[in-house]
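One structure, as structure tokens, below. Some questions next.
Every protein chain but one is kept in place in this view of the complex.
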Amino acid sequence: MTHSQHHSEACRDTGRCPIVTFPEVVNIDEIKDEAPEVKTFYLSFLNPEVVPYFRIKSGQFIMCTVFGAGEFAVSLPPSPEHDRLHITVRSVGKVTDALHALRPGDKLGLRGPFGNGFPFETIKGKNIVYVAGGIGLIPLRSSIVHALQHRQDFGRIILLYGARSAGDLLYQTDIEEWKKVDGFESFITIDRPESGWQGQVGYVPNLIEKAKVPVEDTVAFVCGPPVMFNAVIAQLLKRGMSEDDIISTLERQMKCGIGKCQHCAIGRTLVCTDGPVYTYHQIKTLGEVI
Amino acid sequence: MYLLTTQDINDLARELQKTHAVYGPQVNAQTGQVFFDLLAESELPDLDAAIPSMPVKEILFPQMERILKYSYDAQAQRVTLEKQYGEKPKVLFGLRPCDLAGIQCLDRFFLGQEFVDDVYLAHRRQSLLITNTCTRPWDQCFCVCTHTGPAADEGFDLDLTRLDDGYLVQVGSEKGQALADAHGWKTAEHRRLAEKAAVVDRCVERFPDQAKDNKAWISRAMNRITTGFVKHEIWEYIGQQCFECGACSFVCPSCSCFNIEDVTLCGDSCERLRTRDSCSFSGYTRMAGDHNPRAPVEDRRNKRFFCKLSYTQSKKYLRPGCVGCGRCQLVCPGDIGLPNVVQYIRRETTE
Partner (left out) sequence: MNYQACVCNLCGTGCGQFLKTDGTRVLGVAPIVSHPVSKGKLCVRGWHANELLNTNERITTPLIREDGRLREASLDEAVSLVVRRLGECNGAADEIGLLASARSSNEDGFALRRLAREVFKTHLLGVGAEAGHRNSMDSLSHAFGYPGAVGDLTRIDKADYILIVGTDIARQNPIIGGNLHAAQRRGARLVSLSSSRTQMAKLSTKHFQQKPGTKALVLNALAKALHALRTVNHARHADIDRLAGYTQYVNALRTISSVALENASGIRYEEIEEEAQILDAARSVVILFPSGISGLDKRTIEAICNLAVLTDRMDDPQSALIPVAGISNLQGSFDMGLSGEAGHSVFGSLADPDSPLRALFVVDHDDGIIRNRERIAALELVVYCGAFRNAFMDLADVVFPLTAYNESDGTYTCADRRVQLTRKNTDTPGAGLPGWRVYQAIAEQAGYTWGWRDAAEVFLAITDAIPAYHDLTHHRLAKGFGIHWDITAFPAAGQMKFHEVQIDYPKSPTCEEFPFALMVGKGRHFWHQNNLMRKTLIPRREYDQTLLLYPQGYVEICPEDAQKLKVKDKWLVHLTSSTGTSMKIAVKVSPDVQPGTAYIPYFIKNMISDFLIRYDNAFSAGEESIIPVRIEEK
């Protein structure tokens, strides 16, 4: 079967050509234990014809079918350029548990990529501050790698990242790689002291002060649990950052990913097509969503 | 414009049955209830039957539909996938104008946004729409308030109007024209249009006496809803009356929400089921840790009415989402079918 045959007949000529309805099969090439209950799955398409069509933007997501269990929404951590296709998933329920039980060589279904994605071209020349807590680093990874691939186009690139313990920190080898990039500033913290840990201890919001986060000509990407999110926002606003320059992603139950099922509706917005990336200003006007 | 006898109409239905799945109004003998359903080989559409009790969307967007079938061999790590939604071409024979308007809403929603819904498209692509002008209203109807009837003005392939001595057939598309040309139907004189207008007028005149259940001056309520001027207490009273059955969404010709679930059959084979859903359910948007953006039921109710009646939403359908069929009022165990909610809101406005 050729790509065009079983992929959406309705694919519009938008330059992007997502897999809309009928899942494409991917192979699990490799599985990596990222942290307790979090694994990274490296994937490749069985049908090579799909590959050139499958173009992603950072901040987008896919709908992933675990055969026999169901489908779930998952962020795309790879950079749009020169990166390996993978997803990082925490097991929290029926489908994600089933995914965690799979071995390399098992197959998954994939639809997407969907969603608006993070801004990239429009923020060139600015400083970028990434603030992540726990698995909040997953959706940010793509943007971080992409920005570092284009290091010269940006001002300061700062990562503030925290997790409960050292073992819960994701993408540790990646972070070591990123540190090698000239001018990449990273501040990593864990909640409580533990033996063998020489880095920072404390909560992520405290790092903002420490990193002397700029506010002029700066965008902040913030992803993490609600408590952290709210504290970080409060600090950034206090420092004078504009609500439009704070960017985050929302998560909602998703069933279709293409703006039809309405499960992800919040007020007038659909997270799957209008989001998942929103500015804090937008999030605020949506009401109590975080 | 053509003039056909009842016999011609029946012949057309029979002929189409050879190549298409033909759906039309039928009366259930036991209960007298009307359904718009697949016609068996010997059956003909009952063009005099009342407005169908269930919306015609059942054919294009069924309550429950298998969209994918797959089986996974865990041992061999192999998967086979099968598309389930390929469909035979359909004819919807004898659509009421309000149901046609419902299909237009669904078309614009499923086919007209950023993405096209392939499953809906598969049903819709080869379908032929034949409408039937209403010569009388039924108790529940209020299409005159929503501008969706009693006659259809666009969107059909063929449109039928019963006149004293036959059916006036108007053509609304190339597909319809092709059918007319192929049969060499007898053209109708211009005066027939006036006859049709008289039929429609007579129907409209009967609304005050006949269509008593619902009166909903949609446009006034739309203004209030869009601008958020409806008092919280009104929503609360509306919310209290919701028994969370989902019926209003299931019977509404323009409601489109669905749920998707993978269901295992015996053995390794699994089906992806798409079932209709309703924003009135509290589990609809719920996620872990109380992340429910529409927790109180009054907010969820408000979502449906917003969807049907706000200008913002109407832009998606290019018309208000309510097409005046009155079905939600009929099936609601509370008293909050859309026409009544409009009444509540209007009553509040006038007070």
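We call the chains A and B, going by the order they appear; numbering starts again at 1 in every chain.
FYI, contacts are C-beta pairs under 8 Å (C-beta built on N, C-alpha and C of every residue); 3 or more make two chains touch, one makes a residue touch a chain.
Owing to the predicted nature of the structure, the values given are computational and were not obtained by experimental measurement.
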Visible chains in contact with the missing one: B
Option touching the unshown chain, where B:Tyr2, B:Phe207, B:Phe250 or B:Phe306 are the choices: B:Phe250
Contact footprint on chain B, counting only the chain that is left out: 26, 28, 30-33, 35, 37-38, 40, 53-54, 58, 62-64, 240-241, 243-247, 250, 259, 261, 263-266, 273, 275, 277, 281-283, 286-290, 292, 330-335
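As a convention for this text, only the chains that are shown with their structure count from here on.
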Where chain A and chain B are represented by their mean Cα positions, the distance between them in whole Å: 39
Chain A contact footprint on chain B (complex, rising order): 67-68, 70, 72, 74, 77-79, 81, 83, 109-111, 113-119, 121, 256-262, 264, 268, 270, 272, 277, 279, 284-289, 291, 293, 303, 312
Interface residues, chain A side, partner chain B - complex: 6, 8-10, 12, 20-23, 25, 65, 67-71, 92, 103, 105-107, 109, 226, 251-253, 255-256, 258-268, 273, 286-289
